[in-house]
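Mind having a look at this structure? Questions to follow.
Left out: one protein chain. Kept in place: all the others.
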Amino acid sequence: MALQSLDIIRRSATTTPSPGQRKTPEVAKLIDVTKCIGCKACQVACMEWNDTRDRIGTNHGVLDNPVDLTADSWTVMRFAEVVTERGLEWLIRKDGCMHCADPGCLKACPAPGAVVQYASGIVDFHEENCIGCGYCITGCPFNIPRLSPKDSKVYKCTLCSDRVVAGVEPACAKTCPTGAIVFGTKEDMLRHAEERIGELKERGFARAGLYDPKGVGGTHVMYVLHHADKPELYSGLPKDPAIGPAVELWKGAAKPLAALGLALVGAGAFFHYVTKGPNEVSGEIEKEFDDEK
Amino acid sequence: MTNHWVDIKNANVIIVMGGNAAEAHPCGFKWVTEAKAHNKATFIVVDPRFTRSASVADLYAPLRTGTDIAFLGGVINYLLSSDKIQHDYVKAYTNAPFIVAAGYGFDDGLFSGYDAAGRKYDKASWAYEMGLDGYARVDETLQHPRCVLQLLKTHYSRYTPEMVSAICGTPKETFLKVCEAIATTSVPNRTLTFMYALGWTQHSVGSQMIRTAAMVQLLLGNMGMAGGGMNALRGHSNIQGLTDLGLLSDLLPGYLTMPREQETDYQGYIDKRALKPLRPGQMSYWQNYAKFHVSLMKAWFGDAATRENNWCYDWLPKLDKVYDVLQVFELMHQGKLNGYFCQGFNPLAAFPHKAKIGAALAKLKYLVVIDPLATETSCFWENYGDLNDVNPATIQTEVIRLPSTCFAEENGSLTNSGRWLQWHYKGAEPPGEAKPDADIIAGIFLKLRELYQKEGGVFPDPILNLTWNYRIPRSPSAQELAMEYNGRAIADLPDPKDPTKVLVQKGQQLDGFAQLRDDGTTACGCWIYSGAWTEKGNMMARRDNSDPSGLGNTLGWAFAWPANRRILYNRASCDPSGKPWDPKRRLIGWDGSKWSGVDVPDFKPDVPPGDAMDPFIMLPEGVGRLFALDKMAEGPFPEHYEPFETPIDTNLLHPKVISNPAARVFKGDLEAFGKGTAFPYAATTYRLTEHFHFWTKHTGLAAIMQPEQFVEISEELAREKGIKVGDKVKVSSPRGFIKAVAVVTRRIRPLQVGGKTVHHVGIPLHWGFTGVARRGYLANILTPFVGDANTQTPEFKSFLVNIEKIS
Amino acid sequence: MKNDPKRILRYTPIERANHWLSALTFILLALSGLAFFHPAFYPLTQLFGGGVWARILHPFIGVVMALSFGIMFFHYRRDNGITAADREWLGHVREMVDGDDRNMPEAGKFNGGQKLLFWLLVASMVLLILSGIVIWRAYFTFLFPAWIIRLSSVVHAVAATVMIALIIFHIYAAIWTRESMDAMLYGWVRRAWAKQHHPAWFRQITGGDR
Partner (left out) sequence: MDVTRRQFFKMCAGGVGGSSAVALGFAPADALAEVRPFKLARSTETRNTCPYCSVSCGLIMHSLGDRAKNAESSIFHIEGDPDHPVNRGTLCPKGAGLVDFIHSPSRLKYPEYRAPGSREWKRISWDEAFTRVARLMKDDRDKNFVATNDAGATVNRWLTTGFLAASASSNESGYITHKTIRSTGLLAFDNQARV
């Protein structure tokens, strides 16, 4: 058993606990949109590191290219031209997996081991176990995973789990020219975010703040936003994302109970038969038709 | 750049104007976000568009393309009228106190000495008043009516905030906010840095735009300061290197200049360039011109260069005029050129008025293209529909396309904007039979020399005697070439202080240009690069990135020219008595016997403070020039002139002189320029962060990030023309049309200019008819064939177009 | 068996084939569905050649079942109209479960329980088809907004569970009522059986008491 697998603390569609005795530090990627210049270096570095190549699309009248996450593009820049009290603001946000502490994808996934959560907080897809049902897309509060038309497997940002496990920072964090993306332990990233927020408040962004939504147990990809009170300004960043009640119901405790219920129905039927006996034609009627023989 | 990339983090105010650093130089731009984050810096962007630089700016000011001099002239007027200049610096380190000769004048748009027929100036009157002692006269009280400061005040008094707002279309209060932020750096311990690029150079008044900003920096005392200076963000990775090595029509390596045909006498050629000081005690370093020139001739022609033949003075071609690219393609278009070489250059895409360029190339007898990629220029003869509508049968040009290696497949050095020469190493073999550029040039040269040796021919001497003592003649190594331009001693060099001792032995590499001699005992391919490969080895490959001062001066990393100095004019970071203007950002200081500090002093090391010698050691005056004498084509003070294709068809300052009166315009072109009636919208071409000129459309990853050609227009213009986001539009100018997708955005706004509404059309230029990205039109189909009066850089940034929706 | 006078035809061959097609597809759907329903059942995917094939086949089998069940619905919907007798039958269901059907109201071709079961199955099937299309990721899901997809996922799971329970009950009822299997397997039932369990239907078919 590879040592690294000890770091897996949760697996999709697995009701038995993973070996989780070791405690490795939680890592986090902090995206400071106030320093982001929308240059897409992270998009290129991600695609180059992971050896995927999206198709060369067309221009849709905006700068967003590609216009949405795909099975090849695991992170995309979303451009929003917003007029606020400060005048025109160009709010550019690097969209991609948030690596939630309570991942909707992992909860929704029916295939054992297709979605794993490491002790470091990284949520990773193991495509060789993926059956391509797309439940993770349904379960994700941020609508991130994408199903590949080529191999019917689902893909998303892996927070460069291969690099992080080898002790190197993710490709996007390393390449970000202005240091808008920084990487480190979650603790360090929270402190870094605090400093930045203080600096932003001094510059007049009174409601600058951290985006680390508790609805999904906090995330290992966090944002520092100019307007933390209105995240939806940033091309639809959900205000307080959580695994929807429907998904909770669908994947929560109801399941084992339902399975038990079916078992009980089956057992009930059996015991009814054994106790009540079969529902046979009564003797009188049998006799009525006996004389016909 | 006078400073360098990392130094930007020391600035208190940063202005990106005439450029878009966040998109064109993202990794250099990190130092702006560092300055904001750790130095509480204010970041200002002034641009016709709200660019990705503006997205992280504290203050954004829109302005009409081509009106930067009006804006900056307004800033100068604001600084002078509100007395927000650094008086001690201006008095000691600029030519403010110098008195200008009586003949100088400026009236209604023209300086004195204008020759309308020749479209040029007789610049004799733009001079200092000389004293009997042979030096320029100065008035230390700065009150003399003809002292430079007073002339400056009167000249820019016309640039009131109202006039600036009328010309540029910038709202007045926004303009004043920018002025106030700039003015805060007039105190000694706050600095402003300008970061500019093609947004300033690509205008008919481009050089003067840059000069105006330099004058602002002089008035505020920011030149030579950490976090100050004038920082040109150059385009290509080694455009600085090739400019330093003089690969221009009228230059020799190290900014030596080619002789004009009137300079028949060698000594006259030298004396005209070895400028004597104009004020007592100045260093005027160009006095050493002969040492650099002789050493160059010895490097090129070896023993054939002797004192007797004036160091092969006659083997250099003499200029009758400068053969810049516009002049060359004008001649080519007239059929006067037979051959042309494009080494790593794509003129069909990069030069203005693509139709004229294509027609000119078709008149060539032969075209040789040396490039790693299949460029449009190499296939100018192929028909690509209305992207390149030509008939190959009619094009009789013989084309030879030679594959060259790319950066990853060769050793060598590149010089970045910050004048750092950095060595790189070969990592892989080139594809197919591609060869390094040096090997291709060697292959051509050796064959050419062989033909002259066998068949003789016209004036073969320079070819036959060119030094070529490389171990493998057909493949000169990068090391040998670097050692050649660093320079070496041809004979034992005696130590000037003690002639009995030998300073440098025969054949040894020199340590720096201070050791160069004009007696033929030293050879040096490029004097400013001397010090790059010394006896201690390849200084360009040094990798000590320690930064002891914390100011970002990593003197142990690579080699910077000149003499590894990182911030030019750094003597001006101290007041005349040697005290640093800002103690927290001390660069150099006098330690009792010499100047020393965290940077190589830009001064004569043993001249104590309080001496007459001033910081600008390359200039005969020794001080910065607010008044540019006769060095500029269109005037000693920058004056706002409209682009040649102006949307308002007038000049609000002087209607009789609209565009640059001293810019060269070829016959027939003046009438052919577009007028506001037929082409009402101001257009500008520019670069996107995802692409590099016409190069990255050949790379998959860049094509994914920006796949298809588009133009940017405001929501108001879109509404006016019935264009929706994503519609296909046709953009046309007097020279042709392009078709593209319409990006409708709030980031471009209509501007009110002199009572008229001016719309902008933004045209990124990265598409063409070769490469993996979607095929597109070469944006330079639209651009005008006219250049800056001093550098002849074409006016890509301001011209007129019309735009219609393609139904 | 075909023309034995003592037996009455209850289900034609076409009906039987249709029923067993629906039954077979339902079993396959239930097995593959349960595999996705809870990790404990995941090994059921091996029946279909692994998780991926189970995910691919499930919806296609679903389409077959939808069609097959659709035909049954159109065929039997008139016979399953709930009448007052049925409601009364349902009122006495406790006695039925106790095995005492003596004073149950006379059932027609289908008794009240069967009719109720029919309509419950129809309801479940409709929900399963609609939600099934929505969550069919490969072909249809992109047409729908996220909340509908999530809702459909839950609806599909709940409806499936209910239907499985109903079918378990349906199978048990068939086993519990002796010789019912003959009806659906061979199509013919003994007259006594008919008179016992479906007296009204028996009279209607035979026109009298014999």
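By written order: A, B and C. Residues from 1 in each chain.
We take it that a contact is a pair of C-beta atoms (placed from the backbone, for glycine too) under 8 Å apart; a residue touches a chain by one contact, two chains touch by 3 or more.
Note that the structure is predicted; figures quoted are calculated from it, not measured.
Here the missing chain is touched by one residue of C:11, C:26, C:42 or C:76, and it is C:42. Interface note for the absent chain: among B:308, B:433 or B:671, the touching residue is B:433. Of the options B:127, B:176, B:466 or B:725, the residue whose C-beta touches the omitted chain is B:466. When the omitted chain is restored, the residue from B:106, B:452, B:666 or B:737 that touches it is B:452.
On the side of subunit A, the interface with the absent chain consists of residues 1-2, 4-5, 7-8, 11, 14, 39-41, 43-45, 48-49, 112-114, 116, 126, 129, 158, 161-163, 165-166, 168, 171, 174-177, 179, 274, using the contact rule stated above.
Here, only the chains that are shown with their structure count from here on.
The greatest centre-to-centre gap from subunit B, using C-alpha centroids, is found for C.
Each chain gets a centre from the mean of its Cα atoms; for subunit B and subunit C, those two points are 83 Å apart.
Separating the centre of subunit A from that of subunit B, both taken as means of CA atoms, is a distance of 49 Å. Shown for subunit A are the residues that touch two or more other chains, of which there are none.
Residue positions of subunit C touching 2 or more other chains: there are none.
Here subunit A touches subunit B in the complex through residues 34-41, 43-44, 47-48, 53-63, 65-66, 73, 81, 83, 87-90, 92, 177-180, 196, 199, 202-203, going by the rule given at the top.
Contact residues of subunit C toward subunit A in the complex are 6, 34-42, 45, 50-52, 54-55, 97-99, 101, 135, 137-138, 141, 146-147, 149-151, 153-154, 157-158, 161, 164-165, 168-169, 171-172, 175-179, 190-193, 195-197. Those residues of subunit B lying in contact with subunit A across their complex are 22-23, 26-27, 29-30, 32-34, 37, 40, 50, 52-56, 58, 60, 689-690, 700-710, 724-727, 741-747, 772-774.
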